[in-house]
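For this view, one protein chain was removed and the others were kept in their places.
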Amino acid sequence: MSGAFKHLPIMMITLPMLGAALMPFVSYLRREAVPWVSALFLVVSGVLGLLLAGRIPPDGCVGYRLGGWEPPFGIELKVDFAGYFLMMVVCGISLLALLYSRLYIIREVEGGKITAYYVLFLLLSASMMGFVVTGDIFNLFVFMEILAISSYALVAVTGNRNAVRAAFKYLLMGAPSSIMVLLGIGLLYSATGTLNMADLAARVGETGYREVLIASFAVLVLAFMVKAAIFPLHLWLPDAHSIAPSPMSAMLSGLVVAVSAFAIARIAFSVFTVHSWGVVGTTLDALAAAGAAAVLFGGIMAIYQRDFKMMIAYSTISHMGYIVLGFTALNPEGLTGAVYHVLDHGIAKACLFLCAGNFIYRKGYRRIDQLKGAWREMPWTCFAFALAAWSVIGLPPSAGFISKWYLVYGNVKADRVPYAVVLLIGAILAAVYCFRIIYYMFFQPGEEGAWRDQVMDAPAGMLAPTWALSLATLFFGVFSYLFLDSLLKAAASLLA
Amino acid sequence: MPEGATKSVVPLFPVLLPWISLLAILLMPRKAPRLRLWLCFAGSALTFLVVILMLPGVLDGKTYYFKLASIVEGLEISLYVDTLGYYFALVLAFMWMLATLYSISYIDHKHNRFFAFLALCGSFLIGCAFSRNMFTYFIFYEMMTFGSYPLIIHEETTMARRAGYKYLVYAIAAGTVLFFAIIANYFWGGGVLNFEKWGLLSLETASRAALLTIFFTYIAGFGVKAAIMPLHGWVPDAHPAAPSPASALLSGVILKAGAFGIMRVIFNLFGIGLMKELGVHWVVAVFACITIVMASVFALTQDNLKRRLAYSSIGQVSYIILGLAMVSRDGALGGVMHLAHHALMKACLFLCAGVILVKTGKKNISEMRGIGYQLPVTMICFSVCALAMMGTPPSVGFISKWLLGSGAMQAGLPVYVVILLVSSLLNAAYFLPIIYTAFFRWEGDEEGAHHPKLDFSAENDRLMMVPVVLLALLVLVVGIWVTVPGFPYSLASRVVNLVFP
Partner (left out) sequence: MNLWHNFHYAVAMVLFCIGLYTVIMRRNIIKKIIGLNVMETSVFLFLVSIGYRKGGIAPIHGPGADPSRMVNPLPQALILTGIVVAVSVTALALSLVILLYRQFGTLDVSRLFREEEEEAG
């Protein structure tokens, strides 16, 4: 890649950061413009990303040296196809959640903090984009910390007591895990003497410090398990995700945890590489077992929830298990399934949370049984919900079906039929909790006076992002062939 | 691209045409509800027309192929019209058209929802029939499964809700098992799921254990739809709960989608030879026999007419499965033909039950004394179909049973003939009382009162009567002029010639 194009990846990341820095000034000039200008930054970032389409070789990667410093001394971005794909996913979903926030957030956040909300939001998106493409493990830590700090703050942004408490719980689990990431990086550095991922990949096979490698990988995996809320380290998630304002829940549940789960795959494949799995394989096995437990636990807990957002949060725990089971299969199909699941989980979960937001915005309803008969008053939200739920269950032709196909196939191929069965049971559990709500919405008469007979849905500014997401689940299912070939190649080269 | 296929966009039309109905529902002004329903019918009629237009080509032995998308090498979503798929499409497009016509006057509330999902399911079913591979089939099949849920619970009574719940439970479980079967087939079968060969898997490409796993997960997955006992639980609940045209479609077509899936598995994926080699046809045959007998026994005990018909359907669909499992030429022919034959008969019976329900409000057989005099045309049609079900000549039921019996002899297993005879006897035992109650009992008959006069005035609803009479006539006509091109024999015999070269 030559010319100006090679700067595109870093521009995608820095633009929202720049936007975050500029937002207070924009707010000073004209407060109403803040949402639009922030959206503009993400749009430009997304357009730059689209310009990159076709320029990333599916079986290789494009490196970018920050400040022109030669790696391994300088920080490097390594944009491979999987990373690029996820970067675009992050950008797209963030943009829609941001647009949704414009109307929603003024209800929940007091005036003075709205600018802060957008600043944090942009920082969160930028850090996630950097997180998935960075080629330097310490840089990974830095992006992870920006991500974490802005998430803690965004959970608490409404300032009400439950939100602050949930944010504190999140911080109490998140901060020690961040420290453990740093510890893991330190151990890795002490064993190899480098921080660049490509360099590390070359050296982990040669280093004599096997015990240090094992310890380092275990510590890193454990730390990211907290970040990705993988059972049994998920305790912070249900509160944080259900209490945060809905567009924020969409970001946290749809992207933050999924990207963190992907980081484990990144570390396992780009840093430790296939050569050292003999050494660190036990940790991966343990991780897979935790993933399987997460699939079942999350699904079962989701069925027993009474609060709508709480249910979606538990469903997220279950789906993190999917992603983990995908890449621990250690074959291209499983990894492709995991990456595609990050996409479709992100879209579908974000859509579900935005639907929840619509109900809260219009009616203030949070309980599942209050949704009985919702169809009469809010048909558009209900339809969007049904489409997204379709993908969560993994029914064809949604994107969820494609990822489920590859996840199960990858596990069968890896001779892990029990895990494949766990994935299928997870889908059944998803069907149980999703169909219950669909049934309530469309086929159950509501309580007297709970819903009006005339259509009075959420405002168009909120419905549009909701619907964009729910249609995206279909789009990425039907047109999955546009991406899958490249993703499979990228996965194969990651595992080579 | 399958060998010898013509690339053509035609198969896409029947899949897309039902969407006209959907658009009509969404876009037509609210002021003209009737017009909207007629447009729905036009959509289904047009679909049928397009399917008919493909008949000469198919009878010439042509196959059509249209690729929608290729996901990765060996895994594509594409349409492919071969004789077997076309045969199923023809049956279901015809049934669909009649059911839509019937529904126009039968459905009395929430028209939009019912007709929208009716059209959607039609489209998906045609997609099933025209699928080139199991992957495509599964996609359409799952959408059809969940798309028919609103049809089942349309009445929104407690019974309908409960039936719908049961249906969903079975559907989700079956879909999961099927999904696993397809993945297992894809992985252990060497990454191919296509239907164009007559036997794709072999013991050279996969181990015996793998093939057995694949086969039985397929049978279990499709067996739920095809109501093979003990996987039939949803059928007797769903049929009475659904509105009559929907029950007619459930029995006539949707159960058959399961049977058709089994056909694809046995004919195309495994092939008759491999099935014999594995020895699995025994297992399937045993389950089919049990189902045939048990379903008829259960049917005897039902008083609710539609419930009795539902049990009858369970038994009849297993005729198809038994025909396939006989692994003989005539058996397969009978099985394949019974798919269409049973659809004609059972759809007619359910539509008659619908007429009875609408005109008299009666659901239970014990209440139907003298109903033959109140609704003479309906009950005559009902009797024709009921007699056909027992296998009385000249009717389609006789043809099926004859072929199945002959197939059993070809396979050298007269025990199947015994099963068929027992089943026919049981059929008679649960159908004849209905006819008897309708025509030979009436109010006050025990006190010696004369039978009431025939009263044709109640059957004034042409939209409902036309499908009923048409189906009853076809039961006779198809049973007499068996070999007319376009009738089941012409297509089924082609299929069987390909399966048993």
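Going by the order they are written in, the chains are A and B; count residues from 1 in each one.
Note that a contact is a pair of C-beta atoms (placed from the backbone, for glycine too) under 8 Å apart; a residue touches a chain by one contact, two chains touch by 3 or more.
Bear in mind the structure is a predicted one, so any value in this text is a computation, not a measurement.
Note that the undisplayed chain, when the full complex is considered, contacts A. Only one residue in the set A:Y118, A:F131 or A:Y152 touches the chain that does not appear here, and it is A:Y152. Interface note for the absent chain: among A:A175, A:L474 or A:A492, the touching residue is A:A175. Contact with the omitted chain, checked across A:F138, A:Y365, A:F383 or A:Y481, is made by A:F138. The omitted chain makes contact with subunit A at the following residues, 138, 142, 145, 148-149, 152-153, 156, 159, 161-162, 164-165, 167-168, 171-172, 175-176, 178-179, 182-183, 185-186, 189-190, 195.
The rule is simple: only the chains that are shown with their structure count from here on.
Remark: subunit A residues 395-397, 401-402, 404-405, 408-409, 412-413, 420-421, 424-425, 427-428, 431-432, 435, 442-443, 478-481, 484-485, 488 touch subunit B in the complex. Interface of subunit B with subunit A (complex): residues 69-72, 138-139, 142-143, 146, 150, 153, 156, 161, 164, 168, 172-173, 175-176, 179-180, 183-184, 186-187.
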